[in-house]
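Only one protein chain is missing; all other protein chains are in place.
Labels for the chains are A and B, by order of writing; each one numbers its residues from 1.
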Amino acid sequence: MATTEAAAQPRSQDHHGEMSFIRKYIFSTDHKVIGIQFLFTCLFFLAVGGLLAMMVRWQLGFPGQPMPGGGIMPDTMAPGGIVLPEFYNALVTMHATFMIFFAVMPLLVGVYANFLIPLKIGAPDMAFPRLNMMSFWIFVLSGVVMLVSLFVEGGAAAAGWTAYAPLSAVPDYTGVSTGQQLWIISIILFGASSLLGSVNYITTVVNMRAPGMTLFRMPLSIWSLFITAILALLAVPVLAGAVIMLLFDQTIGTTFFLPENGGRPLLWQHLFWFFGHPEVYILILPAMGIVSDILANGSRKPIFGYRSMVYALIAIAFLGWIVWGHHMFQSGMNPLLGASFMVSTMAIAIPSAIKVFNWLGTIWRGNLQFHTPMLNAIAFVALFTIGGLSGIFMASNTVDIFIHDTYFIVAHIHYVLFGGSLFGIFAAIYFWYPKMFGRMMNETWGKVHFALTFTFYNLVFFPMHILGMGGHMRRIYDPNEYEFLQRFQGMNKFISISAFLLFAVQVPFLINFFWSLFKGKKAPDNPWRDNGLEWTVPSPAPHGNFETAPTVYRGPYEFSSPDVEEDFLPQNVPLNGGGGRKVTGDR
Amino acid sequence: MNEATILSGGVRAEPGMRVYNQKLGMWVFLASEVMFFTSLIGAYIILRFGTDAWALPGIPLEEGGTPLAINLTAFNTFMLICSSVTMVKAFAAIQQGDQKNLRLFLSLTVLLGASFVGIQIVEYMALVREGFLPHCGEHLAALVPNCHLFGSTFYTMTGFHGAHVSIGVLCMIWVTVKAFRGGYTKEDHGGVEVIGLYWHFVDRWGWRWG
Partner (left out) sequence: MDWLPPAASSYAADIDKIFYVILVVTGVVFVGVEATLLFFLFKYRGREGRKAAYIEGSNKAEVIWTVTPAIFILGLAFASHSVWPSVKNPDRFPSDALEFAVRAEQFEWNFTYPGADGVLGTGDDFTLRNQLHVPVDQPVVVRLEAVDVIHSFFIPAFRIKQDAVPGLSGQRLWFEATQTGEFELACAELCGLGHYRMRARVIVHTQDEFGRWVAEQG
């Protein structure tokens, strides 16, 4: 059998000195380079998604008025800078699509699963480096297709990111045909990229851990990325199947979702949300894991209840498969199913609560270091709590009758995906930047960026709860069409102005990010005095990661251990008879 | 997972499954494939059993049947099962280091798989001749109950299955060529095992709705 031979690839490849620029930076198979490629690409898509959101907010805050600088927009989108209703629908659709599929999900899974998994488990690279490279380039292709769809005749997909059939399936209903088809093709490509990534991450975590790195010594970031990879592996193909059927309905005359010939519109919703709810957890679980790592580091304390944190992750991932119906309470689905979907949905509050309380327990009696990653991680806890609690409203099928498809949902999703995931991503960027690029980001500007983002973020999204309670529907081009919504015009304007400011205060982040690439302070090996294996190698981490395979003696959260003088104890440092061997950290 | 072996100094042995990466990767990939086909089959089940009448093979067209010949379909499925058996034989052969039988049984597998695809194309052509397309013609829609749903689900499911078999045949040809060049040994034959896993998977789904 070829078993062990195949697994034991050379620990460090010797030929890295002579690689051409193209092999090293463009078609690289090094997991760290691929992670960095994902990072740049996703930050670009994040900016695209943000820009689309700004146009949405302009129309809602200042309906019917020309956008400043909107004169450059083509007449099919916004003649004279005034957003057209059909373009508005495309904006809403594409904002969500870019943010979910091309920003948040790959920022967590593409960037940090790639960058962190081998480094943190003590492996030289991924199990399948070439598949990994393919995964990235297919992702780029998929993103390009999605971008192109914005500019084709008829405009981009305008049926919402949920693409409910028949609206999405019959071009006549939206006036969009090519745009919707490109949307589907892009999603299929995205699925292929995600699949290759998942196969890689799962195989790597299962098979390539360093000696001593048992499952229950893995950092929670790795646990969450591992579980996320399993979710993506099983959920994304369901979406792929569904969008393929949708594409066939549009192009070759099948009738899966078209009622005229016996198809079922609700079938689409079942398939979509069977994927869609696990997808929500794909978008938040890795941020939970990353934040756990950073909170323990910033508190200089072991994570509180490590094992129950792992079990809570698993419980959330498992429950995520049996709750999709709560998106469909008002859809015409058999109302008798309402009760079971409500109970299963509410049950998710339990592991979520466990996580929040354990994070509080981690901070309790710590010695808190308020570096920028820590600040963002704390914001994650504060904001995810709000997003989690607002979820209980829509889990209740009764309350959902009223708040379904209102701004309450919009507020909830943004508290989870922006307040949660994106703050987690910011924390991760600041935290692992030195290991990626060998330089530190500027702390002062990091804190300024954090404070402004936190403030404007809440000014944008908290009032949306109130809009939702007022019955404000989502995805409407001009709320002033309704008398009962006219009283919210002032609030909509306030939200829009806050949103523009929120967008603007990302500029210090971008400047800090790019300036530090060249001018940042040189990073020591272990600037945060952390225990993870990635901090035992130089910054930036070299090709092949470890000179010799590290040996792991303990879990990743041994901060302030009584066994040593320092307040941290790296995973790979042996303790001889409890003698308190001196460990050194920089700073 | 195996965490039991404790080496000296409190270091436990390298964890992980006792499976090489390529094999584990294929398992993981196939789990994803299961979900993909589940979405297609799930759609079929909901559409098929949500309605009372369905176009069935072996019934004359005038009575709402399809031109699919039950015997031919059964034979085709049988061939696919046979190809699974030859695949097992090929793997067993190389485990013994038996190059001759490896080549023989791999070639047979390729042949059976390619024939399956061929017969599927013949069946498609018979259907198309009668006007069965993903979207049926009007005369047929009047004749055959839920003709559009039949066309939608039949072509999508068998089409994707056929595509998987075709990809499998291509990979199998590659493995076979390598086998003829002596690329596999008693000790090192991961490629045969991994393609075998894929092949068995494709066969399973084949006769589930065959």
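We adopt the following convention: contacts are C-beta pairs under 8 Å (C-beta built on N, C-alpha and C of every residue); 3 or more make two chains touch, one makes a residue touch a chain.
As the structure is a prediction and not an experimental result, all values here were calculated from the model.
For the chain excluded from display, the touched partners among the shown chains of the whole complex are A. The hidden chain makes contact, of the residues A:Gln65, A:Thr251, A:Thr398 or A:Thr444, with A:Thr398. In the complete complex, the hidden chain is touched by one of A:Thr76, A:Thr178, A:Thr214 or A:Ser331, namely A:Ser331.
Only one residue in the set A:Arg57, A:Arg264 or A:His277 touches the chain that does not appear here, and it is A:Arg264. Touching the missing chain, out of A:Thr76, A:Thr178, A:Thr214 or A:Gln369, is residue A:Gln369.
Although one chain is not drawn, its touching partners on subunit A can still be listed: residues 85-86, 89, 92, 158-160, 164, 166-167, 170, 173-175, 259-260, 263-266, 299-308, 330-332, 335-336, 338-339, 342-343, 346-347, 349-350, 353-354, 356-358, 360-361, 363-370, 378, 381-382, 385-386, 389-390, 392-393, 396-399, 401-402, 404-406, 466, 469-471, 473, 475-479, 481-484, 557, 559-562, 567.
The criterion applied here is as follows: only the chains that are shown with their structure count from here on.
Between the CA-based centres of subunit A and subunit B the separation comes to 35 Å, rounded to the whole angstrom. Listing the residues of subunit A that touch subunit B in their complex gives 1-7, 127-128, 195, 198-200, 202-203, 206-216, 233-238, 240-242, 244-245, 248-249, 252-256, 261-264, 267, 270-271, 274, 551-553, 574.
Residues 1, 3, 7, 9-22, 24-25, 28-29, 31-33, 35-40, 42-43, 46-47, 50-51, 133-135, 141, 146, 148-149, 151-153, 155-156, 187-190 of subunit B are the ones that touch subunit A when the two sit in their complex.
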